[in-house]
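All protein chains of the complex are present and in place, except for one that has been dropped.
What follows is chain A.
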């Protein structure tokens, strides 16, 4: 309770009012004022799970340290205390085993949320995710649904080195039968996780550990219990005319920062937040390319067979190809296992200067 309180700041237009907010109290609206709340991504995910657990008794959470430890990254803080052993289950360190158990429970009609402490560990269980979960609806010709959510932090963190820094967007995005979402901000996190839990298909939710502690303004609508974001729809975070930047997860923030710098030089970037990796919203990207004629993809993962590579191929195959004034540029993580030393790590993932450099390159400046 106190932890949530400490991470909230009320902002009202003109009014000098402070309202105590906890997970349990309702949000009280000040009449006539438009209110926004600062919510961290962590709390957004926490609230989303809390609300869905309350809404549907078939929903439950399992994973390592999700219950009594409050979550390895505290994303499930308070849930075990509220819902108990039956709904929030601590598992032994057996990824393949508990992922399979979660899939089996989903086949029997429950709606599990299976947490991987990081998606690096999901490799141990990837057979259950792909062969047991993703393909089953198809193999059974629609007889057997698997309404499961696999979630956890994905991609680079800080100083955790090669075995703990891989981005799995491309691997999971490759497979038919899976839906894959990658939220950036708190609103994304809330809306996409709620949609994922309510979806009757297996959904992989790729969170980002470095984003957990970042607070964003969330509108009142975004805080409502039934707020969902449709899976498969990208969002234009910032309109612009000169170049399109497409990204997902943490890199969206980098794109917006780069856009702010470039705006001072008169270059207006349109920043698209993919939100969903699979199914990919190509239409939104195409509409933007038709307008700007220049496209840059930005991702944290490796270049070969990556999200950017897929976007390049799709654009080339579609009508927007004829509107390109230059080849699509991919800004990606460096094609190496992630090093440990800070200076090496910093230079292994896209930085704002890399995006700015690429924009100027494509605009021939």
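As a convention for this text, a contact is a pair of C-beta atoms (placed from the backbone, for glycine too) under 8 Å apart; a residue touches a chain by one contact, two chains touch by 3 or more; residues count from 1.
Everything that follows uses one rule, which is that contacts and distances are computed from a predicted model.
A.B. asks: Which protein name, taken from UniProt, belongs to the chain you can't see among "Radial spoke head protein 9 homolog", "Cytochrome b5-like heme/steroid binding domain-containing protein", "ER membrane protein complex subunit 9" or "Pyruvate dehydrogenase E1 component subunit alpha"?
C.D. replies: UniProt lists the chain that is not shown as "Pyruvate dehydrogenase E1 component subunit alpha".
A.B. asks: Considering the whole complex, which of A:144, A:224, A:241 or A:347 touches the chain not shown?
C.D. replies: Of all options in A:144, A:224, A:241 or A:347, contact with the hidden chain holds for A:144.
A.B. asks: Determine which one of A:98, A:121, A:212 or A:227 touches the chain that has been left out.
C.D. replies: Touches the omitted chain: A:98.
A.B. asks: Out of A:47, A:76, A:128 or A:348, which residue would touch the omitted chain in the full complex?
C.D. replies: A:128
A.B. asks: Go through chain A and note every residue touching the omitted chain.
C.D. replies: So the residues of chain A touching the missing chain come out as 60, 86, 89, 91-92, 94, 96-110, 127-128, 131-132, 136, 138-141, 143-144.
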